[in-house]
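I have a structure I would like to understand better, so I am pasting it below and will then ask my questions one at a time.
Removed: one protein chain of the complex. Kept in place: all other protein chains.
Read from first to last, the chains carry the letters A and B; within each, the first residue is number 1.
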Amino acid sequence: MTATILVADDSATMRMIVQATLTGAGWKVLAAGNGKDALTLAMEQAEPVDLVVSDWNMPVMGGLDLIRGLRQVERYEEVPVLVLTTEDDVESKTAARDLGVCGWLQKPVDPDLLIEMASELVGQPGEPSH
Amino acid sequence: MSGLDLSQFYETFFDEADELLAQMEQLLLELDAGQPDIEQLNAIFRAAHSIKGGAATFGCFTLLAETTHLLENLLDAIRRGEMALRTDMIDIFLETKDVLKSQLDAYRASEEPDAAAYERICEVLRQLALEQNGGQAAVAAAAPVAPSPAPVQAPAATAPAPAAAAAPMDANLPLRVRISRVSAKDAQSLLEEMGNLGQVLASDQLGGGLTVWLESTCSADDIEAVCCFIVDSDQISIGREAVPGEAHAVDDFAQAAAEFVAQAQAAPMSAPVAEAPVAAAAPAHEPAALAAAQSATTAEGGAPRAQRAAGGAPAADKESTSIRVGVEKVDQIINLVGELVITQAMLAQTASTLDPVLHDRLLNGMEQLERNARDLQEAVMSVRMMPMDYVFSRFPRLVRDLAGKMGKQIELQTYGRATELDKSLIERIIDPLTHLVRNSLDHGIETPEKRVAAGKDPVGQLVLSAQHSGGNIVIEVSDDGGGLNRERILKKAMQQGIAVSENSSDDEVWQLIFAPGFSTAEQITDISGRGVGMDVVRRNIQNMGGHVQLSSVPGNGTTTRIVLPLTLAILDGMSVRVGAETFILPLNHVTESLQPTNDQIYSVAGNERVMHVRGEYLPLVEMHRVFSVSGAQDDPTQAIAVIMQAEDKRFALLVDHLVGQHQVVVKNLESNYRKVPGVSAATILGDGSVALIIDVFAMARANREKWTPAEAVLN
Partner (left out) sequence: MAAKPQAQGARVEDMGREFLVFTLGEEEYGIDILKVQEIRGYDAATVTRIANVPPFIKGVTNLRGIIVPIVDLRIKFNLGKVEYNEQTVVIILNLDRRVVGIVVDGVSDVLMLGASQVRPAPEFGATLSTEYLTGLGTVDERMLILVDIEKLMTSDEMALMEKAAV
């Protein structure tokens, strides 16, 4: 069963691009415009999502709080998270690492790199997820 | 590569960036430099951040990405508290936003954005960043941080030049107004309007456009504003130019351009940096010099254009569930519902003749039908309603820029932003409102010095408000400026040959301002009156089925009040009979009706009569006289007086008898005919005949003069 990836970014453009990239590679994608919506989506799913790809700066609830929120939910305590952002500061990166973020991708994102990293985390599309 | 074609996302990015820029502007305008709200700062930062992210991702919007990057860094520093926010910085950010918008527009049109503007704004932003680092405001060619494109040796002016800094064009030359893509009919109207603003020296219509040389004391902005009632600002270009044939225009032009270039090179600190490309293209290229001169002259007209372009788009709902529907579809639905209401009315009329006992089920069904129709109609009308905020949101920027330009301090307050108005009216109210706001800023509110001298707060107040009242929306533009000068207006009117009397009421005097051609070229700003184009404003509003009134207290300020019907299409009406004719009264203006008794009727001067109702003496307006209906009941005690209220004016309208109350579909008379005095529109009754809908406000005014000719009375 192919993995499901949850994408959170307040920019509609970025969402579309990331979604297209991941879908194009064969995965199933859910998208949200801010952390809170992403969290809601994640909780509503019957099967937990396999990967979260999130922006850091978002209105209502940002990436940091999204991950914190996820970590409070039993089935998402260990879900891999990739952060896509233009942020480069040490503070954010430290906080992210402490929360178990697996990857920090600078925008503008190289689609191939994104696919590569996602594959490492959830296996190739079509493969059963880890 | 992943083979993903990113260009399919351009459109989304452009749209999103547009919205973000509009949000950014709105937030910047709301920012209090002294105590900035951290949430607002974060939101502004995120907007810039998003735009940068998107621009950088695509890889081909370099200038946009670079500019936004610089802006983003500054915003980040500010929101982290590493840099203090100053008011002039907000100005710079607003200007950056303008540059970003034009970069975006360029990319949308598959063009490269203006390199000079880019260089300039980046330099400015870098300066700011350097200040933060404690560096001196280093002038000139400091090595740019980001990849530096064009080798423009900017005689690096630092402060962003206000758009109005124009070329040293000979101000004795007449104004040359060039309007492109205009029909013969519009060209005619435009010529006439400009004739009202000054003296048309020459005009030229070729290539589908219109060029007018005008001698006028009006500013280019005023002229553009008036033209904008007929065409769009991007069709207008205004400069100063001698009438061809009178002088060697081209040589003058080239000479002026050459002087321009020389000045730019000689005085780098004072000259606006827009001249930089000229300096760089030094071998005074004819086209370059012309272009520079052009850009300087359009800079005059540029400010209003930028403001128009700046128009606030309402903040986007990021994850809204909405559907885009073409306006024609909605209109069609409204028409169909209108037809449904007519049909239902016809059926109701027929059904009313039936025996209620025999046909009770049918009659119940008819009642139900009427309820359904009413509900459907309400629901449909609400689809087209939009909040006034759509209009009001344009003004903070406009007010700020204009106030700055005029050296005035003005605070804008808006009330009733959520008040809704039909979409078609919302679009059409923008121009008249803009005009009124400009008038308040220009002619109404005084300079801080004058205000202080008059014992007022140096900061002028401009208030925009909208509220529902009865079946109408009332929009007011109010300032606490100098008010209208009655003496000057009377004098001007007499000069113009308009019939006035010293004893006219204030209201009547203010109405004079609406006379076509009233505010002409001799208008000087210190007249403390209204500026040009008020006749166009009034005509526009009347064409929307509304009306406009002025009220003013000398020294205290002026209020312009616009009243528009809320729902164009369907009206609750009371039908009345006068003679053999049926008229419709808008129900929301009807207070009550009664049969007068003799002791309630009093005669006043001349032919007028008043009716005494509960302690008030109301003017008695006899419909059969106003509309010259023969065979009507002229004895008031045998007729019915309908007490009507038009804003603050109450009066008694005399009719033969009441017929009924029903919803009527409002049909426009002007489509095939023209505006009829005293009549706001027409409708088709259940029996298929046409009935006229009374203009309540005209009736309220009708009682002051003789009845005929009706035009003099009712206008």
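Everything below uses one rule, namely that a contact is a pair of C-beta atoms (placed from the backbone, for glycine too) under 8 Å apart; a residue touches a chain by one contact, two chains touch by 3 or more.
This is a predicted model, so every value here is computed, not measured.
Asks: Shown chains touched by the missing chain?
Replies: By the stated touch criterion, the chain not on view contacts B.
Asks: Touching the hidden chain in the complete assembly: which of B:Val509, B:Val626 or B:Val664 does that?
Replies: Checking the options B:Val509, B:Val626 or B:Val664, the one contacting the hidden chain is B:Val626.
Asks: Considering the whole complex, which of B:Ile429, B:Ile489, B:Met534 or B:Ala682 touches the chain not shown?
Replies: Touches the omitted chain: B:Ala682.
Asks: Touching the left-out chain: which of B:Arg108, B:Arg374 or B:Arg539?
Replies: For the chain that is not drawn, the touching residue is B:Arg539.
Asks: In the full complex, which bits of chain B touch the chain not displayed? Write them out.
Replies: 188-189, 192-193, 196, 339, 342, 516-517, 535-536, 539, 581, 626-629, 667-679, 682, 684, 688-692, 708-711
Everything that follows uses one rule, which is that only the chains that are shown with their structure count from here on.
Asks: Give every residue of chain B touching chain A within the complex, in rising order.
Replies: 1-4, 6, 8-9, 12-13, 15-17, 43, 45-46, 49-50, 52-54, 56-59, 318-319
Asks: With touch defined as at the start, can you tell me which chain A residues reach chain B in the complex?
Replies: Touching chain B: residues 10-14, 16-17, 20-21, 24-25, 32-34, 37, 57-59, 85-86, 107-109, 111-112, 115 of chain A.
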